[in-house]
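All protein chains of the complex are present and in place, except for one that has been dropped.
For reference, chains read A and B in written order, and residue numbers begin at 1 within each chain.
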Amino acid sequence: MNFAVVGSQFFPLLINGLALGFIYVLVSVGYTMVYGVLRLINFANSEIFMLGTFATSIVSTTVFKFNIDSHPSHGMKLLLVLLCCLLASMVTSAVVAVLVELIAYRRLRTKGANRLGSLISAIGTSIVLSEGVRILTHSIPVASPRVLSKFYVFKIHGVGLRIDQMLTIVFGFILFFAVDRFVTKTRLGKAIRAVSMSEENSRLMGINLNRVISLTFLIGGLVTGAAAFMYMTVYEQTVFNVGFNIGIAAFTAAVLGGIGNLRGAFYGGLALGLAEEFFSVLLGSQWKEITVFVVLVLVLLLRPNGLFGEAVQQTRV
Amino acid sequence: MNLTTKRTLGVVAAVAISFGSVVATSAQAAPKSVTLAFESPLTGSEAGLGQDELLGTQTALYEYNLTNPTVKVNLLTADDQADSSQSPGVALGLAQNKAVIGVVGSCCSGATKAAFPAFKAGRLTVISPSATNATLTDPKSSVNGFPFFHRVAATDAFQGPALARYANKGITSPKDYLIDDASTYGAGLKALSTPSLKKAGVSIVGSDTVIAPATDYSATASKVVASHANVVIYFGYYSDAGKLKKALDLAGYKGAYASGDGTDDLGYITSAGKESAQGTLITSQSVPFELAAPASVLADFTKATKLASPASHAYVTQAYNATNVFLQCIKEGHTTRSSIQSCVATETFTDVTGAKFNFTRYGDIAQGAPVGAYIVKDNDIIPVGNA
Partner (left out) sequence: MINLRDAGAELWEGWNRPKRVAFAILAILAAMLLPYAGRYSLTNFLNTPISSYQAVLVYPVGMYILMALGLNIVVGKSGLLDLGYVAFFAIGAYTAAVLGTHTHLNIWEIMPFGMGAAMIAGVILGLPALRLRGDYLAIVTLGFGEIVRIFIINTPSIGGPNGIAGIPQPPTFLGQAFDIEHPDHFFWLVVVMICVVIWMVRRLSIRRPGRAWEAIRQDEDVAVLMGVPTLRYKIWSFSIGAAVGGAAGVIFASQQMFVAPQSFNYNVSVLILSCVVFGGMGNIWGVVLGASILSYLPERIRFISNARELVFGLALVLMMNVRPEGLLPRKKREHLSEEERAALKATRAAMKASKKSESKEAKN
């Protein structure tokens, strides 16, 4: 146990954990929304994230010609680059998410197939996407040149907040808030919630099921794409299987908070990001994953539906 | 017959032919052609290494075929996903395939070790480009690859002490922080460096293991900063080495950063970012292909692989050298497994830089490959003598 390090490095760990946590939050929103309407773990979500990171990287290197020798940009150009990357990432992820639903889920769903059937179909899609990218990139990790110079917004006694972390935290919070408002307040959002409560009843009420489900994937994809953009801003590197670790972590976060519940994803993601940082220091990085899972099991034992789970749902195979 | 039917028939025929062709490979007496197998991960999460090494093998074969040889050499690529549960089956398949007279591979120590029983059963000579785990050629080990296993990469038993020396060179009262990636290579190299560090009186102020590939190195960076270390040594591959260096810089770490041959790749500079990568110390037993190969070989590389440059592709040099060992033996008329075996074991070969080498009884390079010291400067990894 390395408490001394936690003492001296508390604030950097806290801020790193929060930044990582907000990325987890947004990815787990993708999982949890799809789970809400389909009662299904969207295994292809990690690949939706992966494609978003590549979109960011491609836009910055091909459209704006960033390369290894270029310097981070400033002012209006910086804003333009960031916005374009963000847009590209969100659009790519959203389009892929909607396509995944059409190809991997829709036919199975309309045929009334077993939920596990869709699960395997999603796993298949995920293999196709990641292997496709692997072949295209020759399996090489793709590092993105620095676009945003990583200066400290403020720094007191060596404790500070970096611009990329601030962006991630602020933007992550705003985006999450927007999705939350959308789902609770707007007509379309209410339709999503209606479907997640009862598919049959909402169809009786005249809700176009296919459209609502596509919309859910679209929003999940947009948010996951935003997460991919933020990931690239903070870590600046991606590879064809980057989604695997992030996907498992975000899925864990969604379950920790109570899957199917948006606010659960929020707290779950933050809790997981912070837990990973602090456990890495306390017990050694190699035990990080194990500790996280042990904490998850303990939480689920005390609260079988996650921290913020809704009432027991029919979650059977 | 309408168009769709025709198309379907075409596809069926194509599939039938491709399946049939598999069955038709068989050995003939007095071969006009022999087969070399290339066994490495070509798909899955470790595919990067295998695909990179394949480039070296392809280049060597391309050059061989340009000389209009009397014995044609076919290449059989065998994917083992660097998975020690798949490699024995693949290796046994190669051992039973009478056309195969030698194997270049596998990239990784685990998969190679798992394949030994099959290669021994088939009396098939193996030359690995990059399996550097020391036990593979350890005479005392009961599970070494004697006498069929050889490798053109020197074992980490040479590199470990050299890396320890080079990382702490010229630093007064060095305080080292050691980080490995939990791979066979990384953990092994760390274990081989630690005794030398202790012997040299270096104080090791901390140690961490981050299972690669990892997303976030900021927690490890915080630990390094808190430990007041002035030397960080990373035992692992270039991509994660770059991520760690970036995180260290952002956390405010100002000391030296060193790593082994897994980082000896221009991909490291892109991974860490040019600014962060400057001054990184790297040891390696072999030079990256783009630095080692003469211009003519580099031109052949481009023609053979359709890639502009071997930069960012690891172990191309070793794969090229390993393939050339077999090709030299074939040129001299050795076309059976047993004669290839004695040729590889006894003769002297030339590597891409023109240096001569031969193998020891247990399959290591007898010359012991001097460990070179490198430093990152601008967009290059430049040599600064021996470590």
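To be clear about the criterion, a residue touches a chain if its C-beta (ideal position, glycine included) is under 8 Å from a C-beta of that chain, and two chains touch if they have at least 3 such contacts.
These figures come from a predicted structure and were not determined experimentally.
Novice: Shown chains touched by the missing chain?
Specialist: Per the touch rule above, the missing chain touches A, B.
Novice: Please pick, from B:Ala182, B:Ile204, B:Leu298 or B:Ile375, the residue that touches the omitted chain in the full complex.
Specialist: Of the listed residues, the one touching the omitted chain is B:Ala182.
Novice: Could you please point out the subunit B residues that touch the chain left off the display?
Specialist: Within subunit B, the residues touching the omitted chain are 18-20, 22-23, 42-44, 51, 76-79, 82-86, 88-90, 92-97, 109-110, 113-114, 116-118, 120-121, 133, 135, 142-143, 182-184, 187-188, 209, 211.
Novice: What subunit A residues would touch the chain not displayed?
Specialist: 35, 41, 103-104, 107-108, 111, 113-114, 116-121, 123-128, 131-132, 135, 248, 251-252, 255, 259, 286-287, 289-290, 292-294, 296-297, 300-301, 304-306, 312, 315-317
One rule holds for everything that comes next: only the chains that are shown with their structure count from here on.
Novice: Can you give the whole-Å distance between the Cα centres of subunit A and subunit B?
Specialist: 34
Novice: For a test of understanding, state which residues of subunit A touch subunit B in their complex under the given definition.
Specialist: Listed in rising order, the residues are 2, 4-5, 8-9, 12-13, 16, 20, 68-69, 131, 134, 138-141, 143, 145-146, 150, 158, 162, 235-237, 239, 241-242, 244-246, 249, 276-278, 280-281, 284-286, 288-289.
Novice: Under the definition above, what is the set of subunit B residues touching subunit A in their complex?
Specialist: Contact set of subunit B toward subunit A: 43, 45, 47-48, 51-52, 182, 208-211, 213-216, 218-220, 222-223, 225-227, 239, 242-243, 246, 250-252, 267, 269-271, 273-275, 312-313, 379.
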